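Removed: one protein chain of the complex. Kept in place: all other protein chains.
In order of appearance the chains are A and B, and numbering begins at 1 in each one.
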Amino acid sequence: MSHMLKAISFLLFGFLFFCSSWAVDDAQPFADLSLQSRYETLTHQLRCLVCQNETIADSGASLASDLRRELREQLAAGKSDDEVVKFMTDRYGAFVLYKPPFEPRTWLLWLGPVLLLLLGVVVAVRVIRKRSLMAIDILDDSDEDRKQSDQA
Amino acid sequence: MSVELGHFALILAFTLALVQAFFGLVGSYARQEHWMAAARSAVMGQFVFTLFSFGCLTDAFLRNDFSVLYVANNSNTELPVFYRFAAVWGAHEGSLLLWLLILTVWSFAVSVFNRSMTPFFTAKVLGILGLISAGFSLFIITTSNPFERLLPAALQGADLNPLLQDPALVAHPPMLYTGYVGLAVPFACAVAALLEGKLDAAWARWVRPWATVSWLFLTLGISLGSFWAYYELGWGGWWFWDPVENASFMPWLMCTALIHSLAVTEKRGLFKSWTVLLAIFGFSLSLLGTFLVRSGVLVSVHAFASDPSRGLFILAFLTICIGGALTLYGWRAQHLKSGAGFAVISRESFLLFNNVLLVVAAGLILLGTLYPLFVDALNLGKISVGPPYFSVVFLIPMLPLVLLLAIGMHAGWKQAKFNSLKRSLLIALVVAVIFAALLTLVVFKRFSLLCFIGLIAGGWVLLSSLIEPISRLRAGYSLSAGIVAMSLAHFGVGVFMLGVTTVSTYTIEKDTSLSDGQSADIAGYTFTLLNTESVSGPNYEAVQATVKVTQNGEEVTVLYPQKRIYRVRTSPMTEAGIDAHWQRDLFVALGDDLGNGVWSVRIQYKPLVRFIWLGTLIMALGGLIGVMDRRYRSKMVAKQTISQPIQVGP
Partner (left out) sequence: MMWKFLLPAGVFAILVGFFFVGLSRDPSQVPSPLIGKVAPTYSLPRVEDTTQKVSSSDFAGKQHMVNVWATWCVECRKEHSVLLEIAKKNVVPIVGLDWKDELTSAQIWLAQLGNPYLATAFDEKGRVAIDFGVYGAPETFLIDAEGKVRYKHIGSLTMDVWEHEFLPRIDGRIK
């Protein structure tokens, strides 16, 4: 059997394992280009559970190739992207999604960067406003000025 | 025998680290010259003994001493001698020893190049570095001893992980660790400044080169890792947003922010408490990375064998180090006063935004990397956060950063007047827009808004960084090292941006299966598989394909991708065949043998991919020139007298 299947037993031993192999997707591409691009996008967003830091597009694990085959069949059968993704999460959980959906437990994840940026900008603007009110030519520390503007 | 000596030397190094910490810190407070001198000697001793210890381990590898567990696990008689050196840091225990060795080198450097600082300050810095190295050597001795014996000895070793048997990966860890560990120096300086309650321009001027050298090594180390991933992992990607990569990228972002913030602190005596905080964050993130990679709390490709006791030790160490520094910061930072003002439009403002955006970038990477852990710890299930998240979210701070950079690098201190520059900047922008339009519409014939903006930003920064050197040369002035350094580093950012944007939008990739004589086409190139043959290396067997690439019937190159099976670990490795050219790479990787002489093959056309590493190399070069600046050296010699005891804040 494939080398990657051996990886599973390695994982279960709790050993360090590098998933060093990778996959060439040897399936015939879809004739329909839009179907092919949906297929590629989807496989690049789903995480392989065997080699847990690879997408199922790139993983050489045999499970990944099974899942690619499954995905192709479903897309060919006319399933929508959402249906395919639901098929995966129903079986393997949200863990397979490299791009977590926007839901209550990921609110902070998705909004966090924007909040961080806002926070940063507010702080920066406040500092700049405070400093711009000070006399620009004074180079040395002047505690009085500072205290006044702090209270302002 | 030498193995036991190495172990013994390591324990001695640990005790010397304690000596260094004690005499450095207590000596500085007690104002005892002799004590502080003892701390300096301890630094030297620690360096010598750690080096000796490291040498003993290397020796065990060279002699194939499989009675040492670590050697037996990571080497083999067939392993080429060159890689036996690399095997010393090829796994957890040895890489920590390298970490420690590098820390002692940095400490030694601090004990030598410190003439511009007071001996009391230097002693404090050495004391803090001593505490860090005591923690690390204790960690090695108690949980990760590379000198552990294996009795009876193994007859043969388990070989070095084949992934690491590559020249780039030989150099990658030492580079990266030099950067990581180097951040300990600004960290120690920040803590020492907090302890003294005093931070002045001399402090900033002295810390800057240390930060810049760390940054330089981090840049090179990360680029090397990314370059290696590109040609070795076989799928042609160069960045995966894996936790380990993120763990190296966060300190880099922090260090970049620190370098810029130090400039403001040096020139204007501003942002003092912020600079101190960044110095603390930088090293904290490199320690945090060590924890994340070695404790097994996150799933990662490159994870080291994890062990809960190790995780617990690092966590405790982390808590003491970072927690201590941040608490001290909370207590003393308010005494670091900065008094000067500046106009809304000024270099200070731009640099403040630069800092905010870089810290936001590091913050969101931290958030994404740790989020699965948060969710799991709160029993909300398991989720994954991967490239689709990071590559979108990372743009939030990065696009404004690059656009501000194009203008900001020309802003003057205190109050910036762009009148004379408006025209040059505008011309640069127009050229960048035309260039971006040409590239997207004419060369690649596929328009993508994001790519268009990315190209404009990259092109603008690149051109904008040339404005100052050109106008100075024209006016007959010579260029100072500082200006060359800054212009080069920013030019590198532009080159990097162009590469990343183009390659991520216009890469063409095709997975196909070929037998001898068959060919596949992408981007106007025809890849023909001529034959496959077996070749064997010193410790591996390989199948090598000969792939001829032609364009319009003319031969472009012949590539030899390999699929290797290393004899001991039997893991398959891909050696991609790459034809590198400044404007594009042609990439062939061999997949699986499908039987009957048919091979699955991945071929890729990657436009401007070289710009990525060319860009980082130019950035690093900028850093190098920045460190060479005479300003630092002359100032270092200038002030040699011991100043009076410094007033510690209330």
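By our rule, a contact is a pair of C-beta atoms (placed from the backbone, for glycine too) under 8 Å apart; a residue touches a chain by one contact, two chains touch by 3 or more.
It should be emphasised that the depicted structure is a prediction, and the values quoted were computed from it without experimental measurement.
Trainee: Touched by the hidden chain, which of the shown chains?
Mentor: The chain that is not shown is in contact with A, B.
Trainee: One chain is left out of this view; which of B:Gly157, B:Gly269, B:Pro372 or B:Pro400 touches it in the full complex?
Mentor: Of all options in B:Gly157, B:Gly269, B:Pro372 or B:Pro400, contact with the hidden chain holds for B:Pro372.
Trainee: Given that one chain is not shown, which residue among B:Cys56, B:Leu129, B:Leu233 or B:Ile322 touches it?
Mentor: B:Ile322
Trainee: Can you tell me which of A:Leu49, A:Val84, A:Leu109 or A:Ile128 touches the chain that was removed from the display?
Mentor: Among A:Leu49, A:Val84, A:Leu109 or A:Ile128, only A:Leu49 touches the chain that is not shown.
Trainee: For the chain that's not shown, point to the residue among B:Asn73, B:Thr143, B:Ser223 or B:Ser273 touching it.
Mentor: B:Ser273
Trainee: Using the document's contact rule, name the residues of subunit B that touch the chain not shown here.
Mentor: The list for subunit B reads 273, 277, 280-281, 284, 291, 295-299, 308, 311-312, 315, 318-319, 322-323, 326-327, 329-331, 333-334, 370, 372-374, 376-377, 381-382.
Trainee: Taking the full complex into account, what residues of subunit A touch the chain not shown?
Mentor: Listed in rising order, the touching residues are 1, 5-6, 8-9, 11-13, 49-50, 52, 62-63, 66-67, 70, 89-93, 95.
Basically, only the chains that are shown with their structure count from here on.
Trainee: Calculate how many whole Å lie between the centre of subunit A and the centre of subunit B, each centre taken as the average of the chain's C-alpha atoms.
Mentor: Chain centroid spacing, subunit A to subunit B, equals 21 Å.
Trainee: Mind pulling up the subunit A residues that touch subunit B in the complex?
Mentor: Residues in contact with subunit B: 3, 15-16, 18-26, 44-45, 47, 51-55, 58, 60, 93-100, 105-106, 108-109, 112-114, 116-117, 120-121, 123-124, 127-129, 131-143, 145-146.
Trainee: Which part of subunit B faces subunit A closely enough to touch in the complex?
Mentor: My answer: residues 161-163, 233-235, 240, 242, 268-270, 299-306, 337-344, 348-349, 352-353, 356-357, 359-360, 363-364, 367-368, 371, 375, 380-389, 393, 396-397, 414-415, 511-513, 570-574, 589, 591-592, 594, 600-602.
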